[in-house]
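Only one structure is covered here, and it is reproduced in the block below.
For this depiction, one protein chain was excluded, whereas all remaining protein chains were kept in their positions.
Note that the chains are named A, B and C in the order they appear, and that numbering of residues resets to 1 at the start of each chain.
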Amino acid sequence: MDFTLSAEQILLRDAVRQHCQEQYRFHERLAILRRPEGFSREHWRSYARLGWLGVTLPEDVGGFAGSLVDLVLIMKEFGRALVLEPFLSCAVLAAQAVNAAGNKQQRQHLLSAMVKGELLLALAHFEMESRGDVQFITTRATRTANGGFLLSGRKSLVLGGGIADQFVLSARSYGGPHDWEGISLFLVPANAPGLVRRGFRTVDGGNAAELEFTRLEVEATALLGEEGCAAGAIQQAVDHAIISLCAEAVGAMDKVVTVTRDYMKTRRAYGTTLSTLQALQHRLADMLVELELSRSMLYRALAGAANPDWQARRKALSAAKALIGRSGRFVGSQGIQLHGGIGMSDEYIIGHLFKRLAVIEALFGNSDFHLSQMFEDTDIHAKKTPAHSESVELTVLTPAEK
Amino acid sequence: MDFTLSAEQILLRDAVRQHCQEQYRFHERLAILRRPEGFSREHWRSYARLGWLGVTLPEDVGGFAGSLVDLVLIMKEFGRALVLEPFLSCAVLAAQAVNAAGNKQQRQHLLSAMVKGELLLALAHFEMESRGDVQFITTRATRTANGGFLLSGRKSLVLGGGIADQFVLSARSYGGPHDWEGISLFLVPANAPGLVRRGFRTVDGGNAAELEFTRLEVEATALLGEEGCAAGAIQQAVDHAIISLCAEAVGAMDKVVTVTRDYMKTRRAYGTTLSTLQALQHRLADMLVELELSRSMLYRALAGAANPDWQARRKALSAAKALIGRSGRFVGSQGIQLHGGIGMSDEYIIGHLFKRLAVIEALFGNSDFHLSQMFEDTDIHAKKTPAHSESVELTVLTPAEK
Amino acid sequence: MNFEPNPDDVLFRAELRTTIQNILDTLFPDRPLNGGRLWASNREHMRKWIRALDEHGYAVPHWPVEWKGRGWPPLWRSIFEDEVSRVDCPHRDLISIGFVGPVLYTFGTDEQKRKFLPRIRSGEDAWCQGFSEPDAGSDLLSLRTTAIRQGEHFILNGRKLWITRAHDADMMFALARIEAAGNRRQQGLSFLLLDMRTPGITVNPFRMIDGVPHVNEVLLENVRVPVENLVGEQGKGWVYARFLLDRERSLVAQLPGLRRMVASLRKTLQSEIECGAPLIENPSYRLKFSQYEAELGALEFLELRFLHARDDDPNTQVLASILKLRGTDLRQRVSETLWEVYGDRGLEFSLCLGAEANDERGTEPVHWSAVNHLFQRAATIAGGTSEIQRNIIAGVSLGL
Partner (left out) sequence: MNFEPNPDDVLFRAELRTTIQNILDTLFPDRPLNGGRLWASNREHMRKWIRALDEHGYAVPHWPVEWKGRGWPPLWRSIFEDEVSRVDCPHRDLISIGFVGPVLYTFGTDEQKRKFLPRIRSGEDAWCQGFSEPDAGSDLLSLRTTAIRQGEHFILNGRKLWITRAHDADMMFALARIEAAGNRRQQGLSFLLLDMRTPGITVNPFRMIDGVPHVNEVLLENVRVPVENLVGEQGKGWVYARFLLDRERSLVAQLPGLRRMVASLRKTLQSEIECGAPLIENPSYRLKFSQYEAELGALEFLELRFLHARDDDPNTQVLASILKLRGTDLRQRVSETLWEVYGDRGLEFSLCLGAEANDERGTEPVHWSAVNHLFQRAATIAGGTSEIQRNIIAGVSLGL
């Protein structure tokens, strides 16, 4: 166990940090936010050039075979700077799903284009009623006579969906909505006839879309990997996304604490600076405590992600998502509170950090959901566990050796 | 609606307050606590003489037909002084059960002796598994050939049970453990052959007992009122007890806040008095806030107790028990915290207030239990409601008119 | 002590409910259900509504009879606000009728009263409150805006911040320091009335985190205010400001709005679905809901105690601070849950790009819940932060 960064890790972190400090200052970020697409294609190309888009992907698809720690280092900096590019939705969520579910040809074709920044993917999986439950989907896939598929359903919150070129879309080939088995993944171009996409922005300004489709026809080659076996791949993608979100939240909290501390040291009221008022000092201390507990929890999730036991892994990730989600809400809201009026301004960073932290808590199941998951995954209640859970190889879910 | 006390109410409150201030100072109370019986028979006789034991009982049994407000006034003062006499267990809980369930002769016989301080009653109703659920009992009553009854079962925490002369004991004549119907009440002398009583002290120093009995024989006349119909009476007794506990908690919290405030104003540390430290000021403010919310909640419970709708009444009482219970725990523990080391001493009042508040939260269902009850009693889930709930006349559950 | 509602109050509420319903049905037969925010804050709708209320004596019923009020006790005022909050009606300008009106009829000159009070009552003038400044949010004693007497005018210079609805107001009441030439220090604050059309006033709305420009920066550059617009005595502005803030403190807890939010949460828990089952079957939401309901109940009785309490009792001030402190805290938590229960749908945010919400869309409960959740963060800051309320409570209790 080693809590210090290796030389390579420091290089990566510094590169991301430098990029954000030099090109992602708050007013620059605000300008990007207010663009119609809500992100910067220039920055996206930079990330591709710097190799960040393929950081955890294997080398055969043009990735850098980095560890989860590398991913976490990037996401922490992105959290600090409130980066708007669809890194999480495209380079983590969709890419991991393709990498885990696709056959060699599909993986290489799609991911190498994604890694180069030439293809924006989005995972269209969750539905209105899922609320974090990875298995619960009702979208149906039925075979056509010519071996293709007809897809019918509705996807509620497709992250990065408004700007995606292609969707990695889940549908149920067989089984009921609670079943682990029977879920397939399909590749669907954004302009596929019959696919109704309604793009919108999320509370934090992020890009997203809702998809609706009835008897949308795709060819047999659109199927990623084997039919009905995609749940494990989706879970792996979501696991990566949860760890990424936890890291992003730690970065964002860190920023809140820093900004708030600096504000308290200069802001005067009642003939003194805020930093001399004990009640406010203690609030700041509590924020710092939540931040450091979250940081610890993130490390624990990284350790847990390497656990070969499926249940233990799930539990470590759920615990992290639950705790970090709550801490983020606390830190974000107290950041506003300690600022007073200025904290409510949309022209100031604290409110944006608050909104991002609120959205992070809500994504992929909120804290209460993950707390209840922790329990369901214990020995008390038999879990609707995938029978073949051991066979889902999470090759990438291994933390760095060095 | 009138939040000021009437002249009579002021008289009553002042009488109780004066008694406590003059004869229930902390060291006097500590001496009583350390007596084997854990209460003072002299004081008990005074309460009888002053008419407090029959405050809410009807005049035909020697009571004073006072209102719930009168009861609340007494209990608040008792809470402040941490009175140890079995007022709640005998004069409220057992007395209300007898008054609601017994026939005229039984009521007059038992209650007039109780009101005079000559008979200590205790309600033996709850069992280990009840955890606040009034209906859940498994003790059985079966008829004997001569019209009497055989009682078998175990009662877990009989308040005032170690010193009671007679028990008002519940047993199931028919029905399953969750049924409202089928519960009967019996009068059982403490020295009845076959009744095994193990007296003990509770965490706050109160007197209690556990009862065990197998085929304990009682005569037909031991049955209070009608067979199988006692649940309503028990509920009424518990409702009175809950309101009493809420009032007692408000008194105890009030005392914690006063004692802590006074301590903060004199205690010096780090070259200043504690009262000048803002973080501690704010903690004290939060304690005061919980106290005033609890006081408001107590009034709301009094208003709710007059509601003719069974569900609304239950909900108001559960909400009060839940909220006041939590507030009491917070105020008690923070009272210790703000005192520091001295707060942990058993020779100082704060720790005793903390313990009493902790026990109050736990009695008759803890806060989580009552929160869940609030919900079960709503329109969403059909409640295992007594079919004849409207017929249970809660004559006494009407707040004062004046 | 007794807790049965007074029959007079019950009757009062019942009559009020009917009257309000009748006025609304006559005035706005086609009003949108669930009162769209834009619809409700439309100045024309607001004027029409307050005028109609005025005809029934309900525009300023808490004012003294002399100024066409009815001298209602605080409890009736509270019942009135509650009844109004139960229906879908236009907003009323509480800054005018609740804040500046009482200051004027209590401390104003006869001329000020005659000139301004009727225009407030009829909804003709909308007012804004010009207290806060960049370096003085809660701490009004460090205000810097200056007024220098020049003949029959004061010349005002300064920068006011967080001024709610300034972009939409006709008049502003402001605190400023009147300075004699050459004597700069510590003149105390004075309470002045400004016509918003006076040259030198610039209003810059700015967007809050909920995407809405609730508040403004107001720049005052050599603004000429006639001396007859000084309220009360020079240098005693702080007294009038305190009077004003104390009067409306119980309204700040906005229990009627909170009640509506809690009711809406219940409905939403029943209608939203999680993995095939209504959300209300999820135990963590049930516990949360019960907790909120219980706390709301405590606050309602705390408010009743406040409304029945004597003004001059320091404990009354404590009750008001508790109402503010815990009312706003609960409001934040309920608004958070009310957003959360919509799941994915709640994450959609139509206002994020600064486009003013399409009224239809922005008032759908799900969109309102997102905006409201963000807006409520201001609840524990505006009107005296939670920290200040704790200072007040501890101060009274410790006799500081």
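The rule is short, and it goes like this: contacts are C-beta pairs under 8 Å (C-beta built on N, C-alpha and C of every residue); 3 or more make two chains touch, one makes a residue touch a chain.
Everything numeric here is computed off the predicted structure, so don't read it as measured data.
Trainee: Decide which residue listed in A:109, A:154 or A:261 touches the omitted chain of the complex.
Mentor: A:261
Trainee: Which one touches the absent chain: A:26, A:174 or A:299?
Mentor: Looking across A:26, A:174 or A:299, the contact with the absent chain belongs to A:299.
Trainee: Quickly run down the residues of subunit A that touch the omitted chain.
Mentor: Considering the whole complex, subunit A reaches the absent chain at 1-6, 9, 67, 69, 257, 261, 264-265, 275, 278, 281-282, 284-286, 288-289, 292-297, 299-300, 302-303, 306, 316, 319-320, 322-323, 368, 371-372, 374-375, 380, 399-402.
Trainee: State which residues belonging to subunit B touch the missing partner chain.
Mentor: 33-34, 126, 128-131, 133, 136, 156-157, 177-178, 200-205, 208, 268-271, 277, 279-280, 329, 333, 336-337, 340-341, 343-347, 351-352, 354-355, 358-359, 362-363, 366, 368, 371-372
Trainee: For subunit C, which residues touch the unseen chain?
Mentor: Residues of subunit C in contact with the hidden chain: 283-284, 287.
Following the convention adopted for this analysis, only the chains that are shown with their structure count from here on.
Trainee: Mind checking the centre-to-centre distance between subunit A and subunit B? Centres are C-alpha means, answer in whole Å.
Mentor: 52
Trainee: For subunit A versus subunit C, what separation do you get between their C-alpha means, in angstrom?
Mentor: That gives a centre separation of 39 Å.
Trainee: List, in ascending order, every residue of subunit A touching at least 2 other chains.
Mentor: In subunit A, residues 277, 279 touch at least two other chains, as defined above.
Trainee: Enumerate the residues of subunit C that touch no fewer than two other chains.
Mentor: 387, 390
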